[in-house]
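Here the complex is missing a single protein chain, while all its other protein chains stay put.
Right, subunit A next:
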């Protein structure tokens, strides 16, 4: 398999940046999942799709709008009624779902090359993201595992909380570099490290 190139490459500078003299409060990295798949259920078929997600990924989706979970390697969350994003460190998730999600249940869209996954972590992660997105990032409103779909300056973004102070953001690959630069600028005042 050919080595996948990152759209962030020219702006991806490993090390500490910004105002980090008093410590680094933000960690930024690209998670580079091998598979990013979007699943959509036809009306009334949502439960069957959730069962298929469990069969393929082993992840049992919780009930509730925007519910999700992650086991470290695989992640899943709802981002719209009857629609889910599933990611895996390994490639080949779309092919596995194409077998499990029959045309009667819904659709499978392979977005592995269409999205870039950026992870922001650290004690100031909520604070930095609040500069970007007009949604509530506090833990009771946005629990661990949950997903949200929103926009930053008309650029669509899906956000999953994968830890109490860690978020994975999925943005369009073509916008990823500019989003990454904006994220770096926004993190400068608290000091950030790119890993």
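Miscellaneous remarks
The criterion applied here is as follows: contacts are C-beta pairs under 8 Å (C-beta built on N, C-alpha and C of every residue); 3 or more make two chains touch, one makes a residue touch a chain; residues count from 1.
In this section, contacts and distances are computed from a predicted model.
A single chain of the complex does not appear, and UniProt lists its protein name as "Sarcosine oxidase subunit delta", one of "Sulfate reduction electron transfer complex DsrMKJOP subunit DsrM", "Trehalose transport system permease protein SugB", "Sarcosine oxidase subunit delta" or "Transporter". Although one chain is not drawn, the whole complex shows that of A:130, A:149 or A:166 it is A:149 that touches it. Where subunit A meets the omitted chain, the residues involved are 43, 46-47, 63-66, 78-83, 134-136, 141, 148-151, 154, 156.
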